[in-house]
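In this view, the complex is presented without one of its protein chains, the others remaining in place.
Naming follows writing order (A, B and C), and every chain is counted from residue 1.
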Amino acid sequence: MGEERRLRMGMVGGGPGAFIGPVHRIAAEMDGRIELVAGAFSQSPERSRQAGETFRIHPSRAYADYRQMIAGERKRPDGIDFVAIVTPNHLHLAVALAALEAGFPVMSDKPATATYQEALKLEAAVKKAGLPYGLTHTYAGYQMVREARAICAAGSLGKVRKVAVEYFQGWLSRPIETTGHKQAEWRSDPARSGPGGAIGDIGTHAFHLLEYVSGLEVTAIQASLRSVVPGRKLDDDCNAFVRMNNGAAGALACSQVAAGEMNELRLRVFGEEGSLEWRQQDPNRLIVKWLDKPEEIYHAAAGYLGGDAKAVARTPAGHPEGYLEAFAVLYREFADALWAWKRGGTASLPATLPGIEAGVRGMRFIERAIESNRKEGWVEF
Amino acid sequence: MGEERRLRMGMVGGGPGAFIGPVHRIAAEMDGRIELVAGAFSQSPERSRQAGETFRIHPSRAYADYRQMIAGERKRPDGIDFVAIVTPNHLHLAVALAALEAGFPVMSDKPATATYQEALKLEAAVKKAGLPYGLTHTYAGYQMVREARAICAAGSLGKVRKVAVEYFQGWLSRPIETTGHKQAEWRSDPARSGPGGAIGDIGTHAFHLLEYVSGLEVTAIQASLRSVVPGRKLDDDCNAFVRMNNGAAGALACSQVAAGEMNELRLRVFGEEGSLEWRQQDPNRLIVKWLDKPEEIYHAAAGYLGGDAKAVARTPAGHPEGYLEAFAVLYREFADALWAWKRGGTASLPATLPGIEAGVRGMRFIERAIESNRKEGWVEF
Amino acid sequence: MGEERRLRMGMVGGGPGAFIGPVHRIAAEMDGRIELVAGAFSQSPERSRQAGETFRIHPSRAYADYRQMIAGERKRPDGIDFVAIVTPNHLHLAVALAALEAGFPVMSDKPATATYQEALKLEAAVKKAGLPYGLTHTYAGYQMVREARAICAAGSLGKVRKVAVEYFQGWLSRPIETTGHKQAEWRSDPARSGPGGAIGDIGTHAFHLLEYVSGLEVTAIQASLRSVVPGRKLDDDCNAFVRMNNGAAGALACSQVAAGEMNELRLRVFGEEGSLEWRQQDPNRLIVKWLDKPEEIYHAAAGYLGGDAKAVARTPAGHPEGYLEAFAVLYREFADALWAWKRGGTASLPATLPGIEAGVRGMRFIERAIESNRKEGWVEF
Partner (left out) sequence: MGEERRLRMGMVGGGPGAFIGPVHRIAAEMDGRIELVAGAFSQSPERSRQAGETFRIHPSRAYADYRQMIAGERKRPDGIDFVAIVTPNHLHLAVALAALEAGFPVMSDKPATATYQEALKLEAAVKKAGLPYGLTHTYAGYQMVREARAICAAGSLGKVRKVAVEYFQGWLSRPIETTGHKQAEWRSDPARSGPGGAIGDIGTHAFHLLEYVSGLEVTAIQASLRSVVPGRKLDDDCNAFVRMNNGAAGALACSQVAAGEMNELRLRVFGEEGSLEWRQQDPNRLIVKWLDKPEEIYHAAAGYLGGDAKAVARTPAGHPEGYLEAFAVLYREFADALWAWKRGGTASLPATLPGIEAGVRGMRFIERAIESNRKEGWVEF
């Protein structure tokens, strides 16, 4: 693996003011497998150029439009190897389709698309293209999430009976979408965000984490959505009951009006013999509680961890890894999958890396939650 | 106040093997206002005598029956001043009625009765008797719960928008009610516990804490109850949505099959400007988070606390107070109310001490939760 | 044991404004073995009478002087069974000697006396009298301190190599002894406190906890004392190196000018295989960290704890016990020892309850620390 050159990435979205563009750049490049060489960072040519400068890529490769980028890069001998999509949600489908059509693998920010119908369309396109498609459900990249997943898979907790996941933020406690806050603006605009507000932006993360770690599937949901801030067009607070395919049940909650919270994503899984708990804001610890034994704290990079966790550790125990490192794990796995594919392998991703199936499932979750809220009752998945 | 003698307490229930009898004894006596002098600790005369010895009361005052105790104590010049009820739920009503009828004020463990109908009956009896009636919703006695309540009342958080309360235990993860565990036995027997399992045993605490701290009332609930352990006759796990009388909404959850949890009662209240969080297992801290300021930790007995909190502090900041101290706060307030009443005052309790209204409300909560679960939808309060 | 009446306690000190008097009263009475019936609470008759009222004892038993109390109580058929000493340090010796001489067992607040010389004198008197003498090193009464002690005794951590104990408070950050603060006044007055300031008031607790838990003895110390607040007559901040009798070494620190700290007593013991950590402000957890295994959290009242811890639990796991409960454990053990002695047993205390040996050792610690500071070098014990 060592001798292969770095994969070349073209980014769509991520222009000035975007939070997630630089995050993708750092994450993609962190492990030395990828470099950002081109981008259509903004629909404004001027802003795209500016972003290109910030990213220190050649001016000729800061495109004003993703179609131009795809066309331009296809012609270059040193053209990009894949496309990273970091636009607002409503553009995800179009960009992904264009990239796939042009033969470029795709690494996309979540959610996969703006609607469930779009997601089905994209799924078909990915399958047809036979190209790798990855989805950056960031939290799946955390080392201790990998350990939690392995613990569930091993059955150490006994049969899972109860789950609880919540994702609380407070940054939309005020109507900042009306005062020029770019992030808030598109996220609370149904035309750009899709039909889900908090449920789409962060509820999908909670949903994915729940299924990813527990190894279970949600089979039914009852959700109660609210738009707490007056005038807001999309939901900003949600409580839901969920039922899992093994008979377990539990709660899923998300909010962007939980004033005082920053990014409180927290998962708990309760089995017959014990339970585990992970918090994104304290990511290098995994708490495991037992019926008959002392509570345990598993620490990132410790020698006693399982293989999945160890595989993604970069620094020794006690040297905190964070959000960017988790993100980079996904890019690293995507790069390795890409190389394998380029060497003639399949387009499939490792089980640890979310792909189009997770994308479809996330969009289904949004759609089901909204439907449940509408009819004030349970809906099947 | 200083010169008054200690009030004399007669206890019903709390015999050998009971957890809550010794707790009431310690709590009642802690602040030097009350002493346990008589009891009908068990329906077995032999066991009641044993308990009397443990409590070091005179053998002649360890009665085999609460009716005997009431009759016997009425005749004594040094007879009891009030009755404490610590039996399983199904006996609460009968004992309370007998005590009130005989002119004895009552301090009762929660829930007030076994059913909502009984609670209404008891409420009428309390009003008719004109006697003080207190309910030991223990957690209301914690210093930082008092502070949280004062913060909400002062409106510092802005309008409350969202609430979340949960009470998770794991001790019923196995069917220990079938193996001779006394506590588990009556709690999972509808005939002794009433129609609610976890929802009655600990859900009522969560419900009370929510209303007590927020100063709001629940107006509607949708609850989903389960009996997770095979063969269990009552619910052992519950998730609920709640709506509050100011338009806020949120979640209430309780479980006794949350394997690995001990006594995790946790309340969060989110307002427009910030939020507060309190955990029973870390009771001397109150966390307050703000939209625009650093998070704050309020510590028990600190000089900056409000009057309600300070009034119940016994030791300087940094000297932890716990469950027994919280319990004792309620008995202390009850004793003070009793003296005031004896001196010719009304039978009313201070606003900080739960009484029959809280009791009726708690039973209404259980009844509404079960009804909601039955019809799988929202029910009004 | 059950049938024995409560032991009668006479208190010396603890008048109005004292913090520790009510604490001793609550602790002594908590477990139903002892009742406060008499006292010489203050050297002012009026204040002693006031305190007596607060404690609800008979006016005739609120004495103006400890000698009067001892004389008066000896004559009564229902006289006291033992004397509790809660005065400022300089009175400890005189009161203890008078009590012992009159045949009364003694339970004393720490430190045992004001100076090391006095402690030796007291030790001789205790031995001569053949009476139980207990010392309330409160922190020894915490359940998880007992568990920590048992873990060290069992050798689970391997040979102990390194220790670290600190006791930080901030309440003397300002010269409040000059503004009428009673607690601060006598504690910073060499005539009443003895030659040690922080080192005597809280350093002794740290020292005792270290030896008590580790099972080791300090053999040498180098201490650096400071009086940080201008004008203060005694030390208010201390750092020390210590060497233990098994070759381990470490640090002991205490301060009363650690602004912002409340009562931060924290002990760590490091062995070859792992370490343990206990914090007084989070007393119901014991942290055990291993070289090759996940970190463990032991919780108070859990089923997996050892016998010494379980013996002192009052409430189920998850129901916090605190400072008063720890204090009460010592009184409970003292009461049980007293009964055993009254039934003809020896005057010896259980190994878990600090007595005169701990008292002498604590005074030796203060004396050695001051001597080391004076000569700026190591001193042997």
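Here is the rule we use: a residue touches a chain if its C-beta (ideal position, glycine included) is under 8 Å from a C-beta of that chain, and two chains touch if they have at least 3 such contacts.
Just so you know, these numbers come straight off a predicted model, no measurement behind them.
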Chain not shown: contacting residue from C:R67, C:K121, C:R161 or C:H181: C:R161
Chain not shown, touching residues in subunit A: 2-6, 19, 22-23, 25-26, 29-33, 50, 53-56, 169, 171, 261-264, 280-284, 299, 302, 314-325
Interface with the undisplayed chain - residues on subunit C: 157-158, 161-162, 164, 170, 173-174, 222, 224, 226, 228, 237, 239, 241, 249-251, 253, 255, 257-261, 270-275, 288-291, 295, 376-378
Residue ranges of subunit B at the interface with the undisplayed chain: 288, 292-299, 302-304
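Assume only the chains that are shown with their structure count from here on.
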Subunit B and subunit C, separation of their C-alpha mean positions in angstrom: 34
Approximate Å spacing (C-alpha centroids) for the pair subunit A, subunit C: 55
Cα-centroid distance, subunit A relative to subunit B, in whole angstrom: 44
Sites on subunit A at which at least two other chains make contact: 288, 295
